[in-house]
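Structure incoming, see below.
Left out: one protein chain. Kept in place: all the others.
Labels run A and B following the written order; every chain starts at residue 1.
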Amino acid sequence: MTGSSRLGRAGLALCQIMLALVILVPFFWMVSVSLKPGTEPFAIPARLWPDNPTLENYATAFRPEFRIYFVNSMVVSLSTVLITVSLALLAAYTFTRMQTRMILICMSLVIAAQMFPASAIIIPIYKLMRSANLLNTYASLILAYITVTLPVAIWMLRAFMARLPVELDEAAAIDGCGPLRTFFAVILPLCRPGIVATAVFVLIVTWQEFLFALSFTSTREMRTLPVGINDFIGQYGIRYGELMASSVLISLPVVAIFFLLQRQFVAGLTAGALRG
Amino acid sequence: MHHRHRWLAWVFLVPAMIPVAILMYYPMVGTAIESFYSTSFINPNPQFVGLELYRKLFASGEFGTIVWNSCIWTVFVVLFQNLFGFAVALLLNRELPTSGLMRSLVLLPWVLPGVVAAILWRFMYDPQLGLINSFLIRIGLASESQAWLAEPGTAMGAAIVAAIWKGFPFSTVVYLAALQNVDREQIEAATIDGAGALRRLIHVVIPSMREVIAINLVLTTMLTFNYFDMIWVLTRGGPQNATHIFPTKIYELGFGQFRFGEAATYGVFSILVLAVLLALYFLARSAGGRRSMARG
Partner (left out) sequence: MLKTALIAALLGLAMPTYGYAQEIVLRFWDNQQTESGLSQYQLEAVKSFEAENSDIKVEVTTVPYPEYQQRLLTAVQGGNAPDVSTIDQIWVAAFAAAGVIEPLDELAASAKISADTFFPGAWASANYDGRLWGIPFNVDVWQFSFYNEDLLNAAAIDPASLATFEGLKAAGEKLTDEAAGKYGIGLFAHKGEDTVVVMDSFIFSNGGQVLNEDGSCGLTSEASVEALAYLQSLAPYAPRGIANASSGDMRELFLNGSLAVEFWPALEQPTLQKSALNWDFVIGTAPEGKTPIGTFGGWNLVVYSDSPHKEAAWKFIQFLTREDVNGKVVDLIPANVKAADAFLRANRIGPERILEHLDNAAPRPLSPRYLEVSDIQVTLVQDVFAGMDPKEAAEKACAAVDALG
């Protein structure tokens, strides 16, 4: 595995860097636009660096409302991630170990709901939230997001857990572990990459979700970041500089979180769990 | 432990089942029922019209276009997101000094709010102000600017590329996670047997990720089919319906023109067409499975 030559590794590193360029070119453009003052027109042909770069767009983007939107997004997303991943873990585990026809059918029905087009059902959902008096609250968003991500999370974790052989459970049982202990001590550590992947999925989906956030929030104080983006899009023009600056500010936190988490992700590389 | 604790399974599944039943099935069934009435914003008293709206739907030439567009869109985006995502996952699975940073950077397209990514790409495709045309002309691949999003022939392709860029990190993250759990012993056994990297990939790695690949394909199919933001901002479904897919059509009918009954009709069909797509996938998969089993 580590037999790759020096040259091979350098080649791969180069590939990674090229990949970065390909992915990030639109981001360079985004940053470039975010540094352009409002009065400077777009140049022809497109230039990657503005004439008079300025940070004024970031100052505007980081306005007080931004902090409110940020907090709202954080609260809603993190709550959803915690609740969804916890519930999904338990469900996926029991699902892999105790699968019956009935359970399979029910779970398939649950995931089938992912096929429903959101804009066709948003108004009835709005009415439901309204009758429950949940409009314009964190609860409405968290509830909606859990509904949408939990089925996916369960299926994803189940797929990650599927290959863990039952022998593991039995070995643990022989060692005297009850089901809960088996779960926490044996299964969980092996699924870390899968858990991180699922958590990242839920985080990102909720971080950038727009339709529900738009429909359930009305006052400024409750809006989330994606909805806040619309502040820069008027009827007659887009304030590109500020929009891009705002987007940079929105994207970075999640990337930072993942950067910290990804050590967990690949920790499995050194785990010799199956030999224990 | 199994049968005694069967009830536990249900306890853990109920938190998923109840919200989905209330917040998704109940509204969807309601919407489907609406499609049998002359539901409309301007008509406060809808009448029961049965399949009338469905008949109108088929009669309009648009329906066929939308089904076709949706299928093309979904198939190509899913295919390339998964292929590219998988390739990138393999690349990022190596322990190189750049890997740590790269794994987080690769998330960026996915994290970006959908509307912003679409605005960004719309701008990049701009015939006068956009990067893509400038670049292609500069390196000599094109002699003049292309109006990528304004020509019916290129609009869908352009949208597909943008969507691949936007969503592939999801597949990368999933496949990267799955790669961590590939059985080390099996890999080593294969290496000892003299299998090269490609051989190991095809015969050890991929089969061991079967479940994950399957679920990822299904998920990305469902998510892509209903992906609204990209096309709506890029082209609003134009030019001349060249990029109109189910989600954009439903939104346009309902919120754009207040035609809720027809939006409901398209909504019901949206689910049917997607179900057919998924069914085709499952059929192909089980056929492939049978074939490989026959090979022994």
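One rule holds in what follows: a residue touches a chain if its C-beta (ideal position, glycine included) is under 8 Å from a C-beta of that chain, and two chains touch if they have at least 3 such contacts.
Predicted, not measured: the structure shown is a model, and the values here were computed from it.
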Options A:31, A:135, A:162 or A:249, residue touching the unrepresented chain: A:135
Touching residue (missing chain; options B:30, B:100, B:157 or B:239): B:239
Chain B, residues in touch with the chain not shown (by the definition above): 41-44, 126-129, 144-145, 147, 149-152, 155, 234-240, 252, 255-260
Interface with the undisplayed chain - residues on chain A: 38-39, 41-45, 122-123, 126-127, 130, 135, 214-215, 218-220, 227, 230-239
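In the analysis below, only the chains that are shown with their structure count from here on.
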Touch list for chain B against partner chain A, complex: 1-3, 5-6, 8-10, 12-13, 15-17, 19-20, 22-28, 30-31, 88, 91-117, 119-121, 123-124, 128-131, 133-134, 137-138, 165, 170, 173-174, 176-178, 180-181, 183-185, 187-188, 191, 208, 211-212, 214-216, 219, 222-223, 225-226, 228-229, 246-247, 250-251, 254-255, 260, 263-264, 266-267, 270-271, 274-275, 278
Touching residues on chain A, where the partner in the complex is chain B: 1, 4, 9, 12-13, 15-17, 19-20, 23-27, 29-30, 33, 42, 44-46, 48, 87-88, 90-91, 93-95, 97-98, 100, 103, 106-107, 110, 112-121, 123-125, 128, 143-144, 146-147, 150-152, 154-156, 158-160, 162-163, 169, 173, 179, 190, 193-194, 196-197, 200-201, 204, 207-208, 210-211, 225-226, 229-230, 238, 240, 243-244, 247, 250-251, 254-256, 258-259, 262-263, 265-266, 268-269, 272, 274
